[in-house]
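Note that one protein chain is taken out, while the other chains of the complex remain in position.
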Amino acid sequence: MATATQVQVQPLISIEKLNLFYGSFHALKDVSLTIPEKAITAFIGPSGCGKSTLLRTLNRMNDMIPGTRIEGSIAIGGTELYSNEVDVETLRKKVGMVFQQPNPFPKSIYDNIAYGPRLHGIRGKQQLDELVETSLKSAVLWDEVKDHLKRSAFSLSGGQQQRLCIARALAVNPDILLMDEATSALDPISTLKIEELAQELKDRYTIVMVTHNMHQAARVSNQTVFFLNGEVVEYSDTEKLFSNPTDQRTEDYISGRFG
Amino acid sequence: MNSIFQDANRQQIANRRRKDVIIHLVFIVATSIGVLALCALIIDILMDGLSRLQPDLFTNFPSRKAAGSGMKSAIVGSIYMLIIMLPVSFILGVGAAIYLEEYAGKNRFTRLIQLNISTLAGVPSIVYGILGLTLFVRLLAFERSLLAGAFTMTLLVLPIIIVSAQEAIRAVPKSRRDASFALGATKWQTVSRSVIPSSISGILTGVILAMSRAIGETAPLVMIGAMTYINFLPTSLKDSFTVMPIQIYNWISKPQLEFKELAASGIIVLLALLLIMNFSAILLRNKYQKKY
């Protein structure tokens, strides 16, 4: 049984009785939860539990996997995501995403950031310059790269590349930022930097992160959702979930008995 | 020192090892035959043709007498044909590759196209000549023109371009497409701004190799009739033309020794051009491999 504790902030995303199938595989089972605005929500659980799948429904990246079927309701700001009204590209512009592996384009740092704005029709050099600068500043990368924006993105370290990817996502000005195990390929110091960055960004963006590392969830998030076998076992304020879980399975997981 | 390595099988093991060494030598000899053949070919041609490798070859038109005969019209014809072929085969070939890799559903029809392409790659070039003769020369009334030749060769090299472009596109990591989609790019934006730029050097390598195949092809062009003394340069797409390999063939089939030398010097020019093209393909490939 999912137990919702009162969240203080206004919910931005609401999911009700969501079921998702990959062919005959039932990947998400009757998922219901709400995600608050301008806060960090963490999805935790063992691998294959459906946390990444749910994250990918929020910007409909699952659409590209053939044989995906969805039932139930998932809405952002009251708009049903899987209705005909929704233009997927517009949705993805407002719901940015950062992936597990840093995946910069084989272009310059500048062109990486400008990729998104250019997609959406921004051509003016001055506007692009401004966007590149603000995005890199938001991702706390500006000071490190401002003198060599023309250099290849691959010249950056892994942690810098991931912050570049965050900056790239911010450049199209999303409201929501999805982070799919964004630190799992990084060393501890780079991980810490990304976590600090997430803390700073949550004042302006709604952040949903999937993590396989529950200590990260405990450190960073405001709300935590625990998944098991495609179901939401429990979700509540992070502090409460980790100190006083209601479900035995949650307790087993966070105390390291499985997973 | 009666260790376990000195058992009764020693003789047998020694025999097996000797056999391994002998056959190893056989393999080396077999492999070097291919290398030696190439050396023999190059030396043979250089010895026959170097003496005739003079400015006349580039500045003169072919003539009935070997002395002063050149291959100007053939060199220009080959280059014109490439210039016409390049954009047409690039667009058709890369377009088909993008369709198959990025758009086509996994269904019977896609499999049919794929099977068809690999089968077409194995069709003898002379059969393309028959197709070109019927379709372009006769049916579309291009006559025995540059255009008919270029189109025939385009069909011939398309399978090569498609297959190599598909490989280049397939090598682009999925994460790079995801990054683009996640920024709100449409399918075509993702393809044109992320997938193609990431695979362009691989695609170009394939295109260059296809062009070098085209520039050395003789049989289909003989079929569509690019085989006369051409002592003018083509000025329009509908003009008749000749190309280097055909000029060489023409010279080879003459009995006189002087024409043989002329043929060999023509071959030197052709091989030099191919070498340049292949070298640029290798440069591109190295650039491409560095990126990933």
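A and B are the chain letters, set down in written order, and residue numbers restart from 1 in every chain.
Methods note: a contact is a pair of C-beta atoms (placed from the backbone, for glycine too) under 8 Å apart; a residue touches a chain by one contact, two chains touch by 3 or more.
To be clear about the criterion, contacts and distances are computed from a predicted model.
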| item | value |
| --- | --- |
| Hidden subunit of the complex - UniProt protein name among "Acyl carrier protein", "NADH-quinone oxidoreductase subunit M", "Cell division topological specificity factor" or "Phosphate transport system permease protein" | "Phosphate transport system permease protein" |
| Option touching the unshown chain, where A:Val172, A:Val232 or A:Ile254 are the choices | A:Val172 |
| Selected residue (touches chain absent from view) among B:Asn116, B:Asn231, B:Gln256 or B:Asn286 | B:Asn116 |
| Residues of chain B in contact with the chain not shown | 13, 16-17, 19-20, 23-24, 26-28, 30-31, 33-35, 37-38, 40-41, 44-45, 48, 91-96, 98-100, 103-104, 112-113, 115-120, 122-131, 133-135, 138, 155, 158-159, 162, 186-189, 191, 209, 212-213, 215-219, 222-223, 225, 227, 245, 248-249, 252-253, 260, 263-264, 267, 270-271, 274, 278 |
| Hidden partner chain, residues of chain A it touches | 12, 76-79, 81, 85-87, 89-91, 93-94, 117, 120-122, 127, 130-131, 133-135, 137-138, 140, 170-173, 175-176, 200, 204 |
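Rule of thumb we're sticking to: only the chains that are shown with their structure count from here on.
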| item | value |
| --- | --- |
| Computed distance of Cα centres, chain B from chain A, in Å | 48 |
| Chain A contact footprint on chain B (complex, rising order) | 106, 173, 175-176, 178-186, 189, 193-194, 197-198, 291 |
| Chain B contact footprint on chain A (complex, rising order) | 59, 61, 64, 66, 89-93, 96-97, 99, 101, 103-107, 115-116, 118-120, 165, 168-169, 172 |
